[in-house]
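Apart from one protein chain that is not included, each protein chain of the complex appears where it belongs.
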C-alpha cells in the first residue's frame, strides 16, 4: 500500500489543470494518476487554448462550468479568490506553455505540478527559481519513471552501496513512433514535439532524453560532470534530433552512455537502465517494470520483484498490491502525485514532511534543461566534451 | 482509452461496499478499480463485521458516518430508502459471505458486484438465480483477469478462427505463498482461504482454480464437458487442497490441462494460458500482461503488445495508454468495473447496451462452483472423468 | 572441460554404426556426438537396409568399403573376428530395429549404444536383460537430455536436498512438426514415427514422452509409482497419439504432470522441466539450456548458468567452455558419448569406473517402455490410475 494511500485521506486536495483537453494524451494520464490514490479532486480547468474546446472538455469531465476557464491567467486569478479554490494545479501543455502558467499560479499562491521537460530553454526555466522561492509553494515535475517501486529500490540499493563503487552506467530509451515523417500528417503529438518553437532546442533528447537522464540521476545520486553528444536527425525534413548518443563522465570517475532514439522499429517505449559497480549490478526495463535483475559479483544473478523478497521500505511504500500482480506506468505516475500530496498536506498542516517522500523538483527540471542544451552544444561542436552546469 | 473512460462521465455511479475494512486486501483493490476511470463514487459501506472496526474503516475512507453501517442488512435497507442511495454494491468478503449480502441488495433493488468465487457451494450459489431474475438488476463477478486487454484480444482472435480449430489448452496458476503452514500463524488471508467453513470445499481450486478455469472459458468460448482431477494437500495439517491437476475434455474434442498450486517456491502469481489450434497458438502470462505470443503454423512467432500493431477493437477499448507503457492488474480490474458501469448506465438510462461490453456474470460464477465441486468429486473418485453440469 | 575431454585420449574407441545412412537425421547427430570429444573413431557401418545405399553412405563417410556392411548381422560377425574390430556400436535405426541388432552385437562381445526408445514393446525390450547380463558388455541408451550440464546440476541439487522434500513436478514437451498430416507426404521421419509397426504402441509418448519421463526420473531420483493418462490423436487419419496428458504419483507422495504434444504451432522442441520442493524450486528449458532458475522459498529467484557461480562438480565435468559461451544439444549428446567412453575405457583397462560417470542404461530403457505401455493402457481405461511396473 502506498504511503499516501494508506490513509485514503478524507479531505482530498483540490486541483486544477492547464491543458489536457480534447485530443491531448498526457492530460488524461495526469487525471488517472491524481485519482488513483484518492488524494486529489479535479475541480477546475483551463483545458484548451481554444475557449470553445476548453468548455467542451470541461463539461466532458464534469467540471463546474464556472470553473472551466478560457485562459490560465483567468483561472489563476479567480481560483485564488475562491474560498474553495484549487490548492494545486497540473500543467500538461507543450513545453513552451509551462513557465508562463507556472509563474501565474505560483504568484497566486497555488502549488504547481508541471509536466516535463521544464521549459524550452534553461534561461526560461531559470525564471522560476526566484518565483518558487518567493511563493513558498511546491513546484514538482512529473518525471514519472522515478515513481516506479523498483526504481526506488534501485536508488536505495545504490545508496546503501549494494553495488560497491559505481563504475558504468548504460541507459537506453528507444522508441519507433517517429520512424517516419509523422509530423507532416497532422498528428498533434508529433507536430509539437518536432517543432523547435514549441519543444525547444531538443527533439528526442528533450522528450525522452530528459527522462533517461533524470532516471539515471535519481538512481545514482552522483553528479554527471561532462557530456559528449552526437545528435542526429534521420527522417528527411525533421527539424529536431531523433537519435542521440551521449557519453557521460561522473564526478566519481564513473562513465556512462545514454542512447535515445525515436526511429527504432519495434521499440515501443524501451526505457532501460543498467548500473555496474565494483561489487554488483542492477538492470531494470520499464516495459516489464515489476522485475529487476541484481547481480552480485561472483554470485548468480537474482530476480528482484516489486514487493517480493528483499523489497526495501523505500520501494514497499510505492506499491499497492502483492508481488506477482503487475503494477505499471499509471501506478508509477500516481506515486509521484501521491508523494506530492504528502508534501502538500504537510504544507497545509504545517507538519514536518516524512523524509522518505521524494518527487522531482525544479532543480531536476533545470538539470534536464542543462542536459539538453549541453548535449545540443556538444553535438554542434563535433562531440566536444562539455561541462554540465552545476 | 477505455470505452468507459472515453466519456469521463460527469455523473458518477454511487456505490457501497460490504467488507474491505481494516486488514483486508481485496477491498482496497476494488476501491482503486472503481475509482480509476472515474465511473463510481464510494458513498456507503458495511466494511467489517465488527461495528467498531466498521466505523473506523469508514472514517479512514472519508465516508459519511451516517452511511457507515454495522451490518449489510441495515445498509441495504437504509440505502434503498435514500433518494441519493447507492445504485450498486461491491461485496468483497470471504466466500461464505457473498450470497447473503447479494440477496439482500438485489432485493433492495441495488446492482451487485461480487468477488469470486461465487459462494461456498453450487447449491448456495443457485439461490441467486431466481433472485437476480426477479430483481432485474445486474449481478457481476470480478473475475478480473478477463479485464486484461490482451485477454480480450485472445478471445477475439479465437472467435475469429485465427488459431483454426482449437485442440489443446494449457493453463497454469502456481503461487508460493502457502508453501508453509501460514494459516497457523494467524495470517488473515491464509486463515479463511484454508478454512472449509469460509471457503467451501475447494482450497487452491476455489481461490485460483476458478480464475484459471474462467479465463480459459472466456477465451475459448467452447464448453468444457468433462474433467478428471487430482487434488492434493501438501502442507501438513492443511484442510483444503493446495495443488490441483485437472484434465479437461471440451465439446469440440479439444483437450486441456489446468494446474494450480499454492506451494511452488518462486511463483508469485504465475497465471499463464496457452492455446493451440490447428493453425496457430497464443501464449499469455499475467505477470507481464502487455505482451502475448501469437504463433501461426509455419511462420515465426509474433509478439503482440497491448495497443501495438494488430490490436483488435475488443482489446483497444480496454486500454488507456499507448503500447510500451505497461498497464497491469489494477487496470484490468478497473476494466471490469468500467464495463459494469456501462451496463449500469444503460440500465439507468434505459438505453441499449453496447454489445462489446463484457463482464463475468452469475452464470460464470455458477460455472466456477460446478468446476470446484466436480473437481473435488473426481479427485475423491480417484480421478474418474465426471461430466460438468451444463 | 568435460571429464572425458580433459585427456583427449590418444587411443580412440573404434565404433561402428547401424542405420544413419542417407536421409537419416539422428545418425548424423550421433556421429558429431562421438567425434566431438575425440573419444571415438567411426570405422564400420551397416548404414542402410538397402545395400546400395549402405555402400554409398559408407563412402560418403570415408569408411573402408570392406567395413561397409549390407546387414548388421554380417557386421557383428565380421567385426568380432577382426583384431582391429569395433569395440562399440551405435544403433540409430527406427524403434523396431533396435533389439535385433543389439542382441547381435552383444553376442559378438561388442558394447551397444542404442537410440531411444528402447524397443517397440516392453516384452521385446526385456529380451535384452539376459543378453546384456550374459555379455558383460555395456548397454547405453541415448537419452541425450540427461547430458546437459545444468540437468546434471539439477540432479545434484535435488540429491543434496537443495529443494527440500519434492512435492510437484511439471514437465512439458510440445513440438509442432506433426500439426498436419506430414506422414502422408512421404516425409521419412514422420512416416515411421506414426507407424505402429515401426514405432510401437506410442506416438508422441514414445518419441518424446520417454525423453520427458526419463529426464524427470533422472533429476528426481524418486520412483513414479502410478500414472493416469489421456492420449489423443488430433490429426485426422493419424494412427498414434500426438498429444498426451499424464498425471504421476511418486513414491514419496509428490505429484507430477507430463504433457507432450506434436501438434502445437510455434513449439519447435519445447522440453521444459520444473520441480518444486518444500524449500525451493528449479526450472530448466531445453531451448536455452545454459540457464536454470533456482528459487529458494522466501528469496529472490537466482539465475544459474552453465559454468557460472554455484556450479557443482557434477555439472562442471560436463562442460567444455566458460559460462556465457553457449553449449547446446550436440554438446549434451556428446556428453553421453563421452561418459560411455569412460565406461568403455574402464572396462577395457579393467580399472574402476569413476562413480561420477552416468549415462542412461537398459534399466532406463525398460522404464521408458513401461511408461509408454502403462500410459497407453491407462488412456484406454479412461484415465484409470495404473501402477508402473517396478
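Note that the chains are named A, B and C in the order they appear, and that numbering of residues resets to 1 at the start of each chain.
Here is the rule we go by: a contact is a pair of C-beta atoms (placed from the backbone, for glycine too) under 8 Å apart; a residue touches a chain by one contact, two chains touch by 3 or more.
Please read these numbers as outputs of a predicted model, since none were measured by experiment.
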| item | value |
| --- | --- |
| Visible chains in contact with the missing one | A, B, C |
| Identified contact with the non-displayed chain, of A:62, A:196, A:310 or A:383 | A:383 |
| Option touching the unshown chain, where A:70, A:103 or A:168 are the choices | A:168 |
| From A:77, A:107, A:127 or A:255, residue that would touch the chain that is not displayed | A:255 |
| Hidden partner chain, touching residue among A:71, A:126 or A:245 | A:245 |
| Listed residues C:48, C:194, C:261 or C:305, member touching the removed chain | C:305 |
| Sites on chain A contacted by the missing partner chain, in the whole complex | 163, 167-168, 170, 172, 174, 176, 179-180, 228, 230, 232, 234, 243, 245, 247, 249, 253, 255, 257, 259, 261, 263-267, 276-281, 283, 293, 295-298, 301, 382-385 |
| Interface residues of chain B (partner: the chain not displayed) | 293-294, 298-305, 308-310 |
| Chain C residues touching the omitted chain (full complex) | 1, 5, 7-12, 25, 28-29, 31-32, 35-38, 59-62, 175, 267-270, 286-290, 305, 308, 320-331 |
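We take it that only the chains that are shown with their structure count from here on.
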| item | value |
| --- | --- |
| Chain closest to the middle, measuring from C-alpha centroids that were averaged per chain | B |
| From chain C, the most remote chain by mean C-alpha position | A |
| Distance from the mean Cα position of chain C to that of chain A, given in whole angstrom | 55 |
| Whole-Å gap separating chain A and chain B, where each centre is the average of the chain's CA atoms | 34 |
| For chain B paired with chain C, centre-to-centre distance based on mean C-alpha positions, whole Å | 44 |
| Chain C: positions in contact with at least two other chains | 293, 298, 301 |
